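Written out below as structure tokens is the structure these notes cover.
A single protein chain has been removed from this complex, and every other one stays in its place.
Note that the chains take the letters A and B in the order they are written out, and that residue 1 is the start of every chain.
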Amino acid sequence: METLVFIYENIGMILELTWRHIYLVGIAVGLAVITGVPIGIAITQNRRLADAVLYTASIIITIPSIALFGIMMPLLAPFGYGIGAVPAVIAVLLYSQLPIIRNTYVAINNVDPALREAARGMGMTSLQRLRTVEIPLAVPVIMAGVRTAVVLNIGVMAIAAYIGAGGLGTLISRGISQTDPRQLIAGALAVSILAIIADYVLLWIQHRLTPPGIKV
Amino acid sequence: MIRLENLTKVFETPGGTIVAADHIDMEVPEGEICILLGPSGCGKTTTLKMINRIIPPTSGKVFIGGKDTTTYDTVTLRRNMGYVIQQIGLFPNMTVEENICVVPRLLGWDGARAKRRAAELLEMMALDSAVFLKRYPKELSGGQQQRVGVARALAADPPVMLMDEPFGAVDPINREIIQDEFLKMQEKLRKTIMFVSHDIDEAVKMGDKVAIFRAGKLEQFDSPDNVLAHPANSFIADFVGGDRTLKRLRLVKVSEAMNPNAPCVRAEDSLEKAASLMAEHDQEYMVMVGPRGRARGVVYLSVAREKRGTCGEHHFGLKATVNVREDLRTAVSLMFSHDVAWLACVDEEGFFKGYITQRGITHLLGATYRDVAEGSAA
Partner (left out) sequence: MVTVHSLNRLLLFSGVFLLGIWAHASGIIDELLFYWGDIVFLSQQHIVLTAISGGLAILIGVPLGVWLSRPKMRRYSESMMQALNVGTTIPTLAVLALSMSWLGIGVIPAIFALWVASLLPIVRNTYTGLTSVPGYLKEAANGMGMRPLQILWQVELPNALFVIFAGIRTALAINVGTVPLAFLIGGGGLGELIFSGIDLNMPGMMLAGAIPTALLAILVDFMMGLLAYGLIPRGVNPLR
């Protein structure tokens, strides 16, 4: 099919776009982990705060991505970041908060109280307990949240092509505007395959990070 | 009322053929509770489930009220039997009222009649219908759920009930209470019940008949007392426990083991009279009663012989009395705790009714062995 020919002929460009796509999502989700996990840990201390934070994050994620872009662009334009990678990364960062914060919160909260008590009985401080008991047990669940965030945001980043962020979405947008089915299908397939592969790779990592004793 | 004829269930598994139930033959009269008893995997639950065809029999027949159940279609059969399972199985999405009304609605009862029946059954279960009808199962305690489960099975007033370890999920204290209430209810309702249990104490308490299963075979089918007194083989003897004679104590009431003669003295009677009464009845003690007949105290032979005066002046307090409606286990327990070999039996209001002695109890329990011995001797 012509699409395969197209892919073969333009493999370099496609790979470049793929790399940009992965790069942007990776940075954004990485930043989200750095902000989200500490927040998730912090809100385990206060139930009401937890409810408020989770509620806010869930409202954010309800907002369709293109709408979020549409709101952010005028906000960032005065700083010169109205289009391109910056609003895209910020949007992905925001979207990733809910899965990561919620999974962190749930994972730490759901650590068996008996384990907590055993740790306390052994004379561990809260911080030590967090480090040696709660976080290792929470890691697989947090990883699952990261996985959700990545798969979700590969889709968001595809849409971000429309605000100049680059990535595989550009193939799709060009395919639509130029009525070129080859680019359209190549882009759609590429981004789908990327999402599926990312899901499996992260699942593998999740399993690797699960302490052997609690592997299902 | 329920008759099982050659009922058999065979399972083909990759590991070989399993005979879960092997030519079961038994008959349960109307209005009686039959306990299917045995260790895990003995076939008791399989047998029960063949009656309402949750498990279809491989061969054999089930007769209810004389009619072969294969002449009924399965759904009709089940709607006319009460079925209570161990996990209770109240539908979480329905209120208590809706749960109880399930089978009546399936049978086409109109809504008002079904609801009245639900309220009536809850009251029978000692649950306030005003409070519980609109509650959901998750808002009930385990004991309450259990009661509602039984009410649900009784809703369409079926003549037959199948119960699979129905009280298993309840804690032991509540279980005793629920068992007692169930027995009281059964006195009024007289349902024919097949009841699966793995607990010999429950079987002895609840059953009119006990059917003991092992590895798919029916080993013994008899009254609880006979199973305890004359276990058919060593397996059953072990299963019912080394204390099986003590278990029999639960089955007899004080009134049955009581000495029918009830001699006693009054406070104003002389000690000489007491002594001669005691000699006449070959007792070393005599209960003293009040003016209207209530047990007041005891006069001992040794005192009566040595001292002069009235019984009222030389009596001792009764260490313990036992109600005639209690079972022998309670009586023996009282005797042991007060270090006596006899007790005064009284009724609800404390009126003296008779004497019960350890000798009398053992004699009574031994009767069944003597009958057998005489029977085999003759």
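As a convention for this text, a residue touches a chain if its C-beta (ideal position, glycine included) is under 8 Å from a C-beta of that chain, and two chains touch if they have at least 3 such contacts.
This is a predicted model, so every value here is computed, not measured.
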Among the chains presented, those that the missing one touches:
A, B
Among B:Val62, B:Leu77, B:Ala114 or B:Val170, exactly one should touch the missing chain; which is it?
B:Leu77
Just to verify: which one of B:Thr8, B:Thr47, B:Thr95 or B:Ser197 makes contact with the chain not shown?
B:Thr95
Can you tell me which of A:Met13, A:Leu115 or A:Ile196 touches the chain that was removed from the display?
A:Ile196
Where subunit A meets the left-out chain, the residues are 48, 51-52, 55-56, 59, 62-71, 73-74, 77, 83, 151, 154-155, 158-159, 162-163, 169, 172-173, 175-176, 181, 184-185, 187-189, 191-192, 195-196, 199
Missing-partner contacts on subunit B, residue numbers
52, 54, 75-80, 83, 85, 87, 89, 91-95, 102-103, 106, 136-139, 152, 162
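The rule we apply is simple: only the chains that are shown with their structure count from here on.
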Centre to centre, by mean C-alpha position, how many angstrom separate subunit A and subunit B?
64
